[in-house]
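In what follows, a structure is listed as structure tokens, so that the remarks can point back to it.
The complex is shown incomplete by one protein chain, all other protein chains being positioned as in the whole.
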Amino acid sequence: MRKLLRTIFLVDLVQGLMVTFRTQNPKNIVTEQYPAQRPKIAERYRGAPRLNINPENGQTLCIACDLCALACPENLIVVGWERNPETKRKDLINFTYDTSRCMFCGLCEDACPVDALELTQDFELASYSREGAIFDRQILEEGIKPTKYKF
Amino acid sequence: MAGTFLDSTELVLNMGPQHPSTHGVLRVIVKLDGERVLGTESVIGYLHRGVEKIAENRTYTMFAPYVDRMDYVAAISNGLGYCLAVEKLLNAEATPRAQAVRVILTELNRIASHLLWLGTHALDIGAITPLFYCMREREYALNIFEKYCGARLTTHAFRIGGLQYETYEGFEKDTNDFCDMMLPKIDEYEELLTGNRIWRERMIGVGILNTEDCKAYGVTGPMLRAAGCAWDIRKALPYSGYEKYEFDIPTGQNGDTYDRYMVRMQEMRQSVRIVRQAVADIPAGPIMAKVPKVLKPPVGEAYVSIEAPKGELGYYIVSDGSTQPYRCRVRPPSFVNLQSLDKMARGSLVADLVAIIGTIDIVLGEVDR
Partner (left out) sequence: MVTAPWEGELPSALAAEFSDQIPAFLSYLGQNFLVAKPASVIPILQSLKDNHGFDYLVDITAVHWPKRDEQFDIIYVLYSFRRNERIRIKVLLKDGEQIATATTVHITADWLEREVYDMFGIEFDGHPNMRRILLPDEWSTFPLRKENGILNMDQKWVQENLGIESGQ
């Protein structure tokens, strides 16, 4: 009789589903709904490189000292510079950073004496071509602009 | 015995390199008599990148990120071993604070590595649930790495002479929370697996390797401890301040797959214990020892090894006095442990072979380097 009632009222099923629903408590959900929900990126995350510009006058902080290029294990940084005859200082002409070979070890930002080169929290580095992974000075200063999709 | 063509004959079968239970690109050529394994031969090298050659062409500092890519699930252990080896050559030692932080991160990494092993190994044997649970908990450890050094998998967390990054605000709390969370979770996995009849049937008595065989094959790590030999480099030849922490060496008796599972579960608990002790007492002070900017170790050679999650991970570095290592040999635990596969698998069933490959806990990035 009891067994019959249990079968009719689906007690076992309810008990089983209780376990399921308990784990479905929203505070237990760990899966992130990327890209609808942006992941939390740590402050120190080493992602896409950026060349910082001085916020006061809009000029680059880079002094073209070439230390990042020397520190890079993969030799993927090329710093183009020119000696300014007036100030006798090096002026940055171009800066290429090949992210297709980069392993984001952070040695270049460690080496930078003026904190101009920085690995930022941007992580969406996919591109449609190999050339797209090579960042020039403009992309490095403005930051990468991945396509934003709506949901 | 005269037979028809239906009689079982020996069959040579390729398992891998693209097989989900070989944990990467391992190819095992198996000779079978029906379901019975007569012998195996491992074909490795699909992931060979020539790390040792790269080392000879990079400076000591530059090579540090590459070692993370060998055993990529335990990148921090790799980095620690390399840093200790170069520090030995330089005759320098990391500061007490750096050592404590190194121990914390390495032990967290050991837990993360064992979690990944448990998840994938259980998946091989047919238990799918633990994989998701293990991945979920591993995520918390990886989050700590991300907050500490900015990368999750191939961390490049340590530098030669100490640390690059100071601990972040809330590091102690995060780590303690992780420890508090981890112990009940390990119990949860054990609830799912340890007493599970299928799990026990599949594992007990499978892939036995006794202490003598372990020593003959050079097998180290949890596999050696499961055979009953309580040997752990952290205790035998302590490095990076491990002598200060109290922990036990879990051992098994039979040296079978089940014992290895139990040893790894116990090891996670011991790691939590070490992390707790280390976090409670991180000494203040500088994080970087006084090492020159350009590293030029004097002419010489040193072999330094650490207890990686998989076994003894050794670095033999020869310096010729220049900025680049003259020779950097890595003694990978997975490579040497994998050699015992043939010994363990002979006479077992094909399904057991999957369990045995899983139980060695190989990472092909390290086997092939």
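The letters A and B name the chains in turn, as written, and every chain counts its residues from 1.
By definition in this document, a contact is a pair of C-beta atoms (placed from the backbone, for glycine too) under 8 Å apart; a residue touches a chain by one contact, two chains touch by 3 or more.
Remember, it's a predicted structure, so these values are computed and weren't measured experimentally.
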Self-check item: Touch partners, limited to displayed chains, of the chain removed from view
Solution: B
Quiz prompt | Residue of B:Lys185, B:Lys215, B:Lys244 or B:Lys296 touching the missing chain in the full complex | solution = B:Lys215
Quiz prompt | Touching the absent chain when the full complex is considered, from B:Lys185, B:Arg273, B:Lys296 or B:Arg331 | solution = B:Arg331
Practice problem: Can you list, in ascending order, the chain B residues touching the missing chain? | Solution: 44-45, 48, 50, 52-54, 56-57, 88-89, 91, 215-218, 229, 231, 236-237, 298-303, 305, 312, 314, 316, 318, 326-327, 329, 331, 335-336, 339, 368-369
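The working rule: only the chains that are shown with their structure count from here on.
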Quiz item: So how far apart, in whole Å, are chain A and chain B when each is placed at the average of its C-alpha atoms?
Solution: 28
Quiz item: What residues on chain A touch chain B, complex-wise?
Solution: 30, 41-46, 71-73, 103-107, 110, 119
Practice problem: Can you check the complex and tell me which residues of chain B touch chain A? | Solution: 58, 61-66, 69, 136, 139, 143, 146-151, 154, 156, 164-165, 168
